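With one protein chain removed, the remaining protein chains of the complex are shown where they sit.
Labels run A, B and C following the written order; every chain starts at residue 1.
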Amino acid sequence: MEQISDEAYDAYLKERGLTRTQYTSMELLAVAAAREVPDGAFVFAGTGLPLLASMLAQFTVAPHMTLIMEAGIVGPRVEHLPISVSDPRGCLHSSMVSNMADTFGTTAMRGYCTVGMLGGAECDMYGNLNSTIIGGYWPGGVSDTGHGPQVRFAGSGGANNIASFADKILVTMVQEARRFPERVEYLTSVAGARGPREKGESRWDYGLVRGGEMVMISDLCIMRSNHETGLLELDCVFPGVSVADVVNNTGWKLDTSRSKEFTPPTEEELKAVRMLVDPSRIYLGRKSKREAAAQQK
Amino acid sequence: MEQISDEAYDAYLKERGLTRTQYTSMELLAVAAAREVPDGAFVFAGTGLPLLASMLAQFTVAPHMTLIMEAGIVGPRVEHLPISVSDPRGCLHSSMVSNMADTFGTTAMRGYCTVGMLGGAECDMYGNLNSTIIGGYWPGGVSDTGHGPQVRFAGSGGANNIASFADKILVTMVQEARRFPERVEYLTSVAGARGPREKGESRWDYGLVRGGEMVMISDLCIMRSNHETGLLELDCVFPGVSVADVVNNTGWKLDTSRSKEFTPPTEEELKAVRMLVDPSRIYLGRKSKREAAAQQK
Amino acid sequence: FAPLMAERGRDVPVQDVFGKAGLRGRNDDGSWIDPRIPPKKLAFIDDPFDGWGLRPHAFEGGDTTANKTNAVDRVRESDKYTGQKGVKVILVPPLLPEVTVIRAQRVAQDGTVRMEGINGPDAEQAMCAKVLIVECEQIVPSDELRAAPELNHLPSHQTTVIVEQPYGGYPSAVPNYYDYDWDWWVSYGRLNRKSKEEVRDWWTKHVVETEDDWDYLQRIVGMKRLFELRATPGYGYRADLKRPM
Partner (left out) sequence: FAPLMAERGRDVPVQDVFGKAGLRGRNDDGSWIDPRIPPKKLAFIDDPFDGWGLRPHAFEGGDTTANKTNAVDRVRESDKYTGQKGVKVILVPPLLPEVTVIRAQRVAQDGTVRMEGINGPDAEQAMCAKVLIVECEQIVPSDELRAAPELNHLPSHQTTVIVEQPYGGYPSAVPNYYDYDWDWWVSYGRLNRKSKEEVRDWWTKHVVETEDDWDYLQRIVGMKRLFELRATPGYGYRADLKRPM
C-alpha cells in the first residue's frame, strides 16, 4: 500500500469519477467479504467477486492467508486479477501448481480448506445454494413438463466440494426475494446447515464432517447461520439500507432481532481494492442490478 | 552393438578370462529371460537379474519395449546399470518420471504392464512366489513356536502388484528342490495360476483379472505354466543339464513330457549383455551357489 | 475413495441423465449397453474404517491441519444413504472416454508431453482415454524433453496423435507462449447479445469464409495482435495486457 502515492490514487479517482469515501455496490461487497477472512486461513476462492475479496483480504486483514484455486494453485502472489480459474495470472509466484484432483483430493482433504468463497443464483434459509438451474432440471426434450429450464447456470464447478470441505463459507450474492426462497429449487452446494438437525436433515446427517458456519454477504446486508437452528439470521444491514428493505427482499421469515450496525468501508480498504486488487475495474466497474435499476429511474 | 569394436571386446574378454562362446550361469539366465520378452512389451522389472535381462532384451529381441520401474520411471534409455529401483541411473533419458502411486495406480492399471520380471526365494508348482520368509512369519517374541523365521527376505516390494497386473510373468531363480516345493510357505506374489481352477483356487478366483502365463527361468531349465492345469511344466533344459537333474531339484512331480532343446546363448547375445548391459560385471560377475559349489570341489 | 459426501454435484444425486436414457449397465448378452457409460453414476457404502483418516485427525496432542471443524461424531449418528448408522463413503466409477484432446506447449517426436503452468485435470483426462490427441505449439526432439523426465506429464506411449499448431490455443492463453485475447472475449460476449443477423454475419466471416486456422489468424486476427499477446518473461502471460471492459 505504501508504494501507491497519493498523486497516483487521486489521478485514478478523478479518471474514474470516484471519491476516497464513497463506494460502489461491488466495492462494498468485496470489503465486507474480505473482513470475514481470518488471518492464516486457507481460502478456496472461485473467480469473480470471491477472488476479488480474497485478494483484498490478503492486502488488509489476512496477510498470512493462503489463496487456493481449484485448478491446482496454492499460495500465489497475484499481481494482475485473474478472470477465471484457468487464467495464468492466478498462479504467479505460487508455492505450488499441481492439478485439480490433488487440490480437492489432497490439499482440501488433508485439512487445508478453512474458508470457501462462493457465489450462487439462489440461497435458501438454511444456506443451501443453487448455481445449476431455475425452472426444472431436464431439457425440454426429456422433461415431464415438455419445456426445459428457464435458466441454466454454469453449475457447481468446485463449489460443492468447497462447501463440503471448508470450516467457514462466505457467499456473495445480489439480494432479491425470488433469489432468497425458503428452499432452493436445486441444491448445488451445501454452504450452511442444510436443514434442521432435529429432523435429520442437517449437513452432518448427509455425511459432511466439516463446516456449518456460513456468512451471506448480499448487496443489502450480512446474514449468519445460527448454530442452534441452522437458519440464516440478519447480522447487520449496509449503510442506507433498512431492516425492512432486507425483509422485503428475503423469501423467508428472517430473524432480525440481533441486527447490528455495519462499519462502512474505510478509505484504506477502498484504496487497496481499487489500486492493488482490481485497478482496471474488471469487476469493480460492474453495477448490480439494483444499481442499474436505480440509475435508470 | 556396431559401436563396439572387436578389439575392445577381445580386450574385455582377455581381462576377464572369458571367451566369445562360453558363458556363466548369470549370463545364461539373462539371455534366456531376455528372449521371452515380446517386442513392444511394457516391462516392469525389479533390480538385479530382472533389470539386466530387460536391458538385454531392449538391445536384442525387443528394441521397441518400454522399461518401467516402480519408483516411477517410464521408458528410460539406460547407459549404466542401476543397482536398485532408486538408483538415478535408472531414469536416464526416460519419457517420464512420476511416482510410485502413479506407476501402479495409473500406468499399470491403465493397461501398460504386459511383462513382469521377478525373482523369489521359493516357487511352487502353481507358480506362487515367496520372497518374504522361511520358517514361520512371526518374530520370536510373538510367534507360537517361540522362535522367529529362519530367514526374512526383503518382502514383496512391487512384486505382488507386478504379478497381479502383468499378462506374462518371467521369474529367474537358482533351482534347488527345497526352493521349489509343492506349496510355498508364504505366498508373496501370485506369478502363475495360483492353484487349480476346478477347486476354485486359481488367480481368477482370487480376483486377479490379468495374467496366468508364467515362465520360470532357473539356472537349470525353463518351465512354463500349462494353461489347462495351471501347473509349471518343463519346457527345456539348459546345455549340460539332464532332465533328471531338473527332476531331482524340483519338489513336485514335474511333467517333463514336452521338454525341448534350448538354443545356447549366441555370440551376439553374450557380447550385448557383456558390453552394453553390465560391462562392470556387477551382476554378471556373481556366481550361483551351484557354480560356487562346483568350484570348491 | 473419499470419506466425505463431496463428489456429488448434488448432495442426493437424483439426476441421472444416462440412467434416464437407459444407457447404463449391461445387455442380456453381458456386453455393456454403452461401453463409455458406467453402470452406475456412483455408489454409497458404509465406510469400513469408520471415519479413520478424516483430518483433523484424533492424533494425541492434536493435528497440524488448518481445518478445525470435525463433526465426525454427528455423522456417525446418521443412517442416510445406506440405512446403517456410521460414516459413509462414496465410490465413483472411472471415466473411460474414447477420445481426449489436450493442448501442451511442447510434445516430443516420440509423444512425450510436457505442460507448463496450470494443467488442471488434463493429465488425468489424457491417460484414461482410448485415443489421445495432443495439440501443441511445437514438436521438439525427444532428447529435449527426456533430459529432465521428472518435468513431463505424459509418457510417449500414451499419445496417439500429435498436432503441431502454433497459436492454436487462440483466443485462450497458453502459459509462457501467449495470453488470451481479452478484446476477442469481450466482443464475443457482446456479440451473443446482438441480433441473429449479426451473430450469423460474425460466424460467416470468422468460420465459413476462412480457409483454415492459418487464414483465420492471418486475416482476421493479424500478426500484430498475435505479437501483442506474447507472454512477458517471468510472468507466463502478457503482464501489460490492456483489459478494458
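FYI, a residue touches a chain if its C-beta (ideal position, glycine included) is under 8 Å from a C-beta of that chain, and two chains touch if they have at least 3 such contacts.
For clarity, every value in this text was computed on a predicted model and none was experimentally measured.
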Thinking of the complex as a whole, which visible chains are touched by the chain that is not shown?
-> A, B, C
Which one touches the absent chain: B:167, B:233 or B:255?
-> B:167
Of A:77, A:152 or A:289, which one is in contact with the hidden chain?
-> A:77
Given A:93, A:260 or A:287, the one touching the chain that is not displayed = A:93
Which residue of B:25, B:58, B:114 or B:259 touches the chain not shown here | B:114
Footprint left on subunit B by the chain that the document does not show = 40-42, 71-73, 79-80, 83, 85-92, 97, 99-101, 104-105, 109-114, 132, 137-138, 142, 155-156, 160-161, 164-165, 167, 186-188, 190, 194, 200, 202, 204-213, 280-282, 285-286
Footprint left on subunit C by the chain that the document does not show | 1, 26, 30-32, 35-36, 38-40, 43, 45, 48-50, 52-53, 57-60, 63-64, 66, 73, 89, 91, 93-94, 96, 98, 115-119, 130-131, 147, 150-151, 157, 160, 234
Interface residues of subunit A toward the undisplayed chain are 42, 66, 73-77, 91, 93-98, 106-107, 110, 112
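What we mean here is this: only the chains that are shown with their structure count from here on.
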Dominant interface by contact count, named by its two chains | A-C
Based on the averaged CA atom positions, which chain is farthest from subunit C?
-> B
Closest chain to global C-alpha mean, per-chain Cα centroids = C
Cα centre of subunit A to Cα centre of subunit B, whole Å, reads 59
When the C-alpha atoms of subunit B and subunit C are each averaged to a single point, how far apart are the two points in Å?
-> 40
Give the residues of subunit B that touch two or more other chains, as numbers and ranges in rising order.
-> none
Subunit C, residues touching no fewer than two other chains | none
